[in-house]
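Input: a single structure, listed below in structure tokens.
Left out: one protein chain. Kept in place: all the others.
Up next is subunit A:
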């Protein structure tokens, strides 16, 4: 019991530092936990986007491929981080 509690506390502490840290309730199943699953997928997207921006070579690659200035690609990526998986949906829709 105490161990469980401690693990929980450690996780919370970790989560305050790293947003992308997940837990067993971050399920992939659609339905009741849809939003937490969305959360994980959003984190995947955001981490990826951050990586594209953070590595100059990657950013250059994208800018050449998309034929856009690097700065614009960067802003695009940043904008995309806001809702990387599209707007949240109601449960009924799924």
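Definition applied: contacts are C-beta pairs under 8 Å (C-beta built on N, C-alpha and C of every residue); 3 or more make two chains touch, one makes a residue touch a chain; residues count from 1.
To be clear about the criterion, contacts and distances are computed from a predicted model.
K.L.:
Among "Aminomethyltransferase", "Charged multivesicular body protein 6", "ESCRT-II complex subunit VPS25" or "Armadillo-type protein", find the name that the UniProt record gives to the complex chain excluded from display.
P.N.:
Record says "Armadillo-type protein".
K.L.:
In the full complex, which bits of subunit A touch the chain not displayed? Write them out.
P.N.:
So the residues of subunit A touching the missing chain come out as 1-3, 11, 14, 18, 20-24, 26-29, 37, 40-41, 44-45, 47-49, 51-52, 54, 61-62, 64-66, 77, 85-86.
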